[in-house]
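One protein chain is absent from this view; the other protein chains keep their places.
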Amino acid sequence: MRNELLQKEIDKATAVLPEPVVRYIQDCSKKKNPNSHLISVLHKVQDHFGFLAKEHMDAVSILMQIPSAKVTGVASFYHFFNFTPRGKHRVSLCMGTACFVKGAGKVLDKLQDLLGIKVGETSADGLFSIDVARCVGACALAPVMIVDEKVYAGVKPDQLVKILGEYGYNPKKAKP
Amino acid sequence: MSNPMEQLLERREKAEKRLRREKFNAKVRITVGSATCENAAGAPDVFKKVEELIKRHGLKDVTLSRVGCTGRCDMEPVVTVFSQRTTPVKYIAMTPDKVEKVFDSHILKAIPLKDLAMPNEGTQNTDFSEERLWGDARLTDRFSSVFNDVHFFGKQMRMTLRNCGVIDPEDMDEYIMVRGYQAAVKVLTDMTPNDVVNTVTKSGLRGRGGGGFPTGVKWNFALAQKNEEKYIVCNADEGDPGAFMDRSTIEGDPHTVIEGMIIGGYAIGARQGYVYIRAEYPLAIKRLEIAIAAARQAGFLGTGIFGTNWDFDIEIRLGAGAFVCGEETALIRSIEGERGMPRPRPPYPAASGLWGKPTVINNVETFANIPVVILDGPEWFSSIGTAKSKGTKVFALAGKVCNTGLVEVPMGTTLRDVVYGVGGGIRDGKKFKAVQTGGPAGGCLPESYLDTPVDYESLTAAGSMMGSGGMIVIDEDSCMVDVARFFLDFTQDESCGKCTPCREGTKRMLEILQRITSGRGVEGDIDKLLRLGDTIKRTSLCGLGQASPNPVISTIKHFREEYEAHIREKRCPAGVCAGLLTFSIISEKCIGCGACKRKCPVPCITGKPKEVHEIDQARCIKCGQCFEACKFDAVKRS
Partner (left out) sequence: MTIEKKVTLWIDGVKVTVPEKTTILQAADSININVPSLCYHPDLSVIGACRVCVVEVDGQRNPVASCSYPVAEGMKVKTSSPLLRRLRRDVVELILDNHPQDCQACVRNGTCELQKLAYDLGVRERLFEGERKRFPVDTSSPVHRNPEKCILCGRCVRVCDEVQGVHNLSVQHRGFNNVVAPAHDCKMIDSVCIHCGQCVNVCPTAAFTEQDATESVFEALSNPDLHVVVHTAPAIRATIGEGFGFRPGTPVTGKLVTALRMAGFHKVFDTNFGADLTIIEESTEFLSRVQKKERLPLITSCSPGWVNFMERFYPELIPLTSTCKSPMSMLSTLLKTYYAQQMGVDPEKIFVVAVMPCTAKKFEAKRPEHMAPWGKPYTDAVLTTRELVWMLKCLGVDFHNLEDGAFDSPLGVSSGAADIFGATGGVMEAALRTAYEKITGKELESLEFETVRGVEGVKETSIQIDGLTINIGVANGLQNAKNLLDRVASGEKQYHIIEIMACPGGCVAGGGQPYPPRGMHVLDPELGRLRAKALYSIDGSKSLRKSHENPAIELLYENFLGAPNSHLCHELLHTHYEPKTPRGVK
């Protein structure tokens, strides 16, 4: 009885997560202090899905046997994790001190205005989402904006339309 | 079987043979800076171009490799051309086009292109030779032999960053060539844990993460704990906005951190190490992974390392975007897979840390200094610096200064020397206003403090702190109340929320600052800020909370009149605080082009073409678009 009920839950959870993550969790469970790998597991899940959905976290809870309140408590503590699907292109603006001093605030205002969304949200056409980074460590290039992997240095507000244009920005679709 | 040191030296010989074959014996050796910052500036394309040109010209005696970042961030990507006995030429801000030019002239015709190279070339003789670079010289001498002809570097002393920009971080043989792992083997074979602790204590090395706690004392405390299981942790959760020396160190010289940890682990009796590193640093993580794998492969990590009977291994743990995890008890919680909330001390981690076991946590920069302390000796190390602060400190110099980048200077160098000497003074001829050190936990120091020496005690006494080494130069264009608000915004957002004063208090301080910067400040607000600041300082649970009011307290101390102008006169002297600005059109300058009118989102600008325009103050939302749009300086911001 015991195993049957639990096994059913485990099977369900296994189906939710990608196979390498499941294998990683199994590997961790054999190590000392298996629960300490929770954050690594969440990283892997987010790498795969782009965000952490409720069912992903519940599956992690079941497979790692960590109470789900704790899983969400941990996930929501760390700003690296996000809980809604991200845009096709992730626009990340550095808000480190150097970037701030060099006017990143104004770039952000403009960016939010252009896309009609706030930090952490995704534009209506699903093309862009905005994140704020806490210093990417490229202070000499301030203000720095990263779209997907590409880094833009010394960004000024009036360059944004052009930069976003490289990724298919259409004001009418981004802001319905 | 030969002893471990002989084995290492044999390995070094093999490495040398290989490198000579593949890299060093070439007529020309080209290195391309390839840290995150360099890559952002376009290094990958530059690297590809060099590779392509070598192939295209069929050059057999030209080699190419990646190195870390030199720290001259505003001139990246940097390409260095070594040709035998002459001082290497450092080409700056390279693009594929410029690479082509350099190739045509310098590589093919042996005529260096001075215009494309780092300025201040040739002011100092660096006494460069490949033998000197790879020989048995003092660890700190190699960097200088390549770079010290440049004023920016000549003013510095590279100890932590000694190999950054010099060796290929992904090739362990190059690290071995610069006497890598010799300190670890020396410690494992010739020294008892007590000897190591004593040596580190004697060197006077203090924690570089911000607190400045003597490293030897910390190690000694952990060594004294009777426990089979201990841990050593490298704190690479570099969270201070504006500080990136840890990233640069790991990206440029990952093995030195591993070696430092091996030594620390042996000294305190820890067989397992963890590197806790920000997930925001993918390249540093990758390089560290490569380095750990290479070290394991070579038997430098794992069981019976270096052929001794000591076991030691390292695991990487990723952070996930929480500034507070730089605090050691929070970091421990995070490695344990929990919310990174600090816990009260005592017990200190050295007595009860990871999983309740004795744990030593040092930061990247501290570990990077350990091999120097061991190989060059504690006496030499302690000869550098001041009475209480030994060695060097790396600063991330940024803001409104001419030369931005990573700067490593002996402790005791004055702020003026850093800002004006190495940094080359204020950009665009503006006036210096303040220098901010210590990140969100630090403070802003005005011009009258520029002769403060950079060491732990002096900076703290001045009302700021060393912190992890962020140094932001602020000029007259910045509003100090706004700067304080920026830092409070950061701390408040990064507060873990566990203890009342930090969670609630920073929010209230931020609200008051927002009130002041938007023109709604009232008499008494400064007193409230000071009182709240004092309460937070005295009652917060962790060091970060305790330090969070510092930016506000120090700006009130040194720039009180700016606060008062905001509150009493509803005026922002620097013209930054939008809520306090007015935009008006100077009729003499306005030609009636209509650019401002077209940009105005409200719209509140009226005026016929070719006539003087006017701004309706009642409707103006102070967005500043007109100010940006006007090409004739006809819009006045006040």
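Letters A and B mark the chains in the order given here, with residues in each chain numbered from 1 onward.
Going forward, a residue touches a chain if its C-beta (ideal position, glycine included) is under 8 Å from a C-beta of that chain, and two chains touch if they have at least 3 such contacts.
If you're wondering where the values come from, they're calculated on a predicted model, not measured in any experiment.
Residue B:Arg503 is the one among B:Arg296, B:Arg503 or B:Arg520 that touches the chain not shown.
When the missing chain is restored to the complex, the residue among A:Lys70, A:Lys106 or A:Lys175 that touches it is A:Lys70. Looking at B:Thr392, B:Thr413, B:Ser478 or B:Gln492, the residue that reaches the missing chain in the full complex is B:Gln492. The residue touching the chain not shown here, chosen from B:Arg531, B:Arg568 or B:Arg619, is B:Arg531. In the complete complex, the residue from A:Leu17, A:Met57, A:Leu127 or A:Ala140 that touches the missing chain is A:Met57. Against the chain not shown here, subunit B presents residues 322, 339, 341, 343-344, 346, 492-501, 503-505, 507-508, 511-512, 528, 531-532, 535, 537-541, 546. Within the entire complex, the positions of subunit A that touch the omitted partner chain are 1-2, 5-6, 9, 54, 57-58, 61-62, 65-73, 76-79.
The working rule: only the chains that are shown with their structure count from here on.
Separation between the centroids of subunit A and subunit B, computed from CA atoms only, is 25 Å. Of all residues in subunit B, those touching subunit A in their complex are 36-37, 39-41, 73-74, 76, 238-244, 247-248, 279-281, 317-323, 334-341, 355, 396, 398-400, 404-405, 436, 439, 470, 472, 474, 478, 483, 486-487, 490, 494, 496, 624, 628.
Interface residues of subunit A facing subunit B in the complex, by the touch rule stated above, are 33, 35-40, 42-43, 66, 70, 73-74, 77-81, 95-98, 100-102, 106, 133-142, 144, 151, 153, 157-158.
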